[in-house]
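Only one protein chain is missing from this complex, and each of the others stays in its spot.
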Amino acid sequence: MQSAVDLARSGLPPRMRRRAQRRAAPWLVAAAIFVSLLALLPLAFIIWIAVQTGWETVSALVFRPRVGELVVNTGLLVLLAVPIAITLSVTLAWLTERSNLPGARLWSWLCVAPLAIPAFVHSYAWITMVPGLHGLWAGVLVSVIAYFPFLYLPVSAALRRLDPALEDAAAALGLGPWRVFWRVVLPQLRLAICGGSLLVGLHLLAEYGLYVFIRFDTFTTAIVDQFQSTFNGPAANMLAGVLVTCCFVLLGLEVLVRGEERYARVGSGAARYQQRMNLSRATLPSLLLLVVTTLLALGVPFVTIGRWLIAGGADVWRLDEIGLALGQTLFLSLAGALLATVAAMPMAWISIRAPGPLQRLLEGCNYIVGSLPGVVIALALVTITVRIAMPLYQTLFTILVAYSLMFLPRALVSLRASIAQAPVELERAAASLGRRPLNALWSTTIRLSAPGAAAGMALVALGIMNELTATQMLAPNGTRTLAMAFWSYSGEIDYASAAPYAFIMVAMSLPLTWLLYVQSKRMAGR
Amino acid sequence: MKSPFLALASVAALAISLAAGPATAEDAGIIVYNAQHESLAKEWAEGFTRDTGIKVTLRNGGDSDFSNQIVAEGASSPADVFLTENSPAMVLVENAGLFAPVDADTLAQVPRDYQAASAKWVGVAARSTVFAYNTTKLKADQLPKSMLDLADPSWKGRWAASPSGADFQAIVSALLQLKGEAATADWLKAMKENFTAYKGNSTVMKAVNAGEIEGGLIYHYYYFGDQAKTGENSKNVALHYFKNQDPGAFVSVSGGGVLASSKHPKEAQAFLKWVTGKGGQEILKNGTSFEYAVGKGADSNPKLVPLADLQAPKVDATTLNSKKVTDLMTAAGLL
Partner (left out) sequence: MSFLELGNLHKHYGPVAALAGVDLNVASGSRTAIVGPSGCGKTTLLRLIAGFEAPDQGRIVLDGQVLANGGAAVPAHRRGIGVVAQDGALFPHLTISDNIGFGMGRDDDRRAERIVELAYIVGLDKAILKRRPHELSGGQQQRVALARAMAMKPRLMLLDEPFSALDTGLRASMRKAVAELLEAAGITTILVTHDQAEALSFASQVAVMRDGKFSQVGTPRELYLKPKDRMIAEFLGDAIILPASISGGFANSPLGRIAVDTSDSRDIARIMLRPEQIGLKRTSREGMSGTPDMLFGEVTESEFAGSTCTIAVRLLNNADPPDAAAIGNTPLILRKSGMDAPAVGEIVRLTVSGKAHVFA
């Protein structure tokens, strides 16, 4: 389950706003405003429910020991897992980018590959390997393993971009390698670490399946429990309110820690090629760390899936059922990705071509909603459609809207980066050659930003493919995606029947993850 | 795509296909909100379609979310039939006045004990509460005499349940009817101290089997289902039936009903009739569900302890209060 702000957000250079201010076409602004208002719907909904429920009930539902337990659980999880993930990712990124570790390129890919495995499949693998695994530390372990690539990606990209001259300068000023790392390298990774940590933190808050397997209660699992017991009762919605508050706390913390800094390279000369540090005696322990990480993050899931596939034999390949689930998943992923990309286009265009306070506000709305857990968005849409838009209830339309809201930031970031690279002059040239505005936009900017749009779509599709909670709550009757089928079989402890679904999800996600990896390399200029 | 208009057209086409999606599903037959085990409902649906040619679309979920969902959907619910694992969910929908009366010939197929007095829904299967225990950790003389004993501090940290599941909530609703609100609230409070929560009865049994925990409150058929497969998750497990009209000997009736808002009432009634009839009940006997058959003259799987020998407490299924149960469990911090 991967709602949330995009990876690339933390990998992008500070906003590209060099172009002169320009007025955007009114219909574009209108479209952007419409999308943003739609995005705010779930948030508005939670507030509305709280107001409707009345303070007394709200406080009774929010200020009770169970919520306290969940706050402690969720808080501890974030407080433990995020620092561990930071330490691990920074170490791995340094080893793969800045040391002479044998096979660094291969290792760097292997550090990203765990993203191809849905978090709940990680958990499924672990519970198979270590049946009694449960509780906080199990949650921390599996969370770190499933989500550290979200930190590894931006941190390694930032490391690649660092100007080695700074480290030389610090060494010349009398600092040993360790102190250089602490005082020069690490501070410059702050933006990447902040962005990555936020992403990991939001995923920890939003994840459901992972924690169910290892019996660790968080807000999200509790909301789903309430949903399963009472459908859209006030208790579920109030828990969702608390969860949203937690998300805001994380977002605020990130802004606070990140500050207003930009660590752009000062000066103009080309950065020197970075030197890789000779690990010499540390080579073996370093390799060991990578081997262990890879074994835990890739070995465990692959061995488990393989084991269940062998145990299940040919029987578990119910081809008609699998084919149907695969077709539905592909359809939902592609349609959702298309919708999200189309919805992101006006916003992306405005943010590059006509930036301003309004645009920043609108963009902010999208990011905030993108950082809300899928369960919250789904709960809001269920209630809204049931109460006031019944014809849309349980339709493909609603689930695709939910996907778009959840994954819009992914599409937005990719689009924005690629529109920034399409010179506005072309658009004007097309207009001067007699094309009408929409046509001019289409034949220049949209065409040129197609690769970025495709990358964004791939990211959205990756998210949808592995989405579980929102899909279960919103999907039309008869829908059964790969993730749903996997979840249903593993819920009945039929791990062998679940294995083909896990296998297909991973197999389809791997190329998309590869794309992500290549893109992050390219952004760092290499 | 050569022009923006083609692109817009394709988006529009997509939108139309979205709108068309649910419509085609409706035309194709009946929609069943199925809270029963997917595999069982699938066998029923396939059998029914084979015999009648009427297509069945299943939406799978749980008792509680579906019953609440149907209430929220009200008259515009897309569902035609509602199948549950336990009675409280049926009661909730019945009290909201959303069920159509069940056809008389369907009711005639099921003993009165297993149908609502109001004739708004009918039992389709039944399951018995059991205490599944690890045979290496517990001896027969160490077993609890009553489910209420599990509230005793001596049981702290030794037993498990799946409190978010409707199965367990049905057991609590029986307790509520048998012992009253105060006793139930106390028991739940003690439970919060003593028990370990798992998600799903299968998971509870798996944990018992692995010796993670000594025993767990679940329904009987999880054990038989696993035994019929590989027994991998139940080889160290035995079932303890409380009997003696204990709350823990509660037999829960799985219900089926036709929604008053159904646009295909005839087909929906036919489905219910088929499920409670020979075809549906035979599947219970011969299939892998191991739930009890409830049809008149229908036999359950011979491997099961006969329904009549369970000494279940007398519980009026039509007054089981699921709302009160979730409130009490929420108050006890179990949800």
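Note that the chains are named A and B in the order they appear, and that numbering of residues resets to 1 at the start of each chain.
Note that in this section a residue touches a chain if its C-beta (ideal position, glycine included) is under 8 Å from a C-beta of that chain, and two chains touch if they have at least 3 such contacts.
Computed from a predicted structure; not experimentally measured.
**Student:** What are the shown chains in contact with the chain that isn't displayed?
**Tutor:** Contacts of the omitted chain with visible chains: A.
**Student:** With respect to the chain omitted from the figure, which of A:E97, A:D163 or A:E363 is a touching residue?
**Tutor:** The single option touching the absent chain is A:D163.
**Student:** Which residue, A:P26, A:G176, A:G313 or A:G434, contacts the hidden chain when the whole complex is considered?
**Tutor:** If we include the chain that is not displayed, A:G176 is the one touching it.
**Student:** Can you say which of A:V184, A:A297, A:L332 or A:A440 touches the chain missing from this structure?
**Tutor:** A:V184
**Student:** Mind pulling the subunit A residues that touch the left-out chain?
**Tutor:** Answer for subunit A: residues 163, 165-166, 168-177, 180, 183-184, 187-188, 190, 261-269, 275 touch the chain left out.
Everything that follows uses one rule, which is that only the chains that are shown with their structure count from here on.
**Student:** What whole-number Å value describes the gap between the mean CA coordinates of subunit A and subunit B?
**Tutor:** Distance between chain centres: 36 Å.
**Student:** So in the complex, the part of subunit A that touches subunit B is made up of which residues?
**Tutor:** Per the stated touch rule, the residues are 61, 64-66, 69, 131-132, 212, 215, 217, 221-222, 225-233, 235, 335, 338-339, 342, 383, 386-387, 390, 393-397, 400, 438-439, 441-442, 446, 472, 476-478, 488, 491-493.
**Student:** Tell me, which parts of subunit B touch subunit A in their complex?
**Tutor:** 3-4, 7, 11, 14-15, 17-19, 21-22, 25, 31, 37-39, 57-62, 64-69, 71-73, 76, 78, 164-166, 169, 196-200, 202-203, 205-207, 210, 212, 226, 233, 323, 326, 329-331, 333-335
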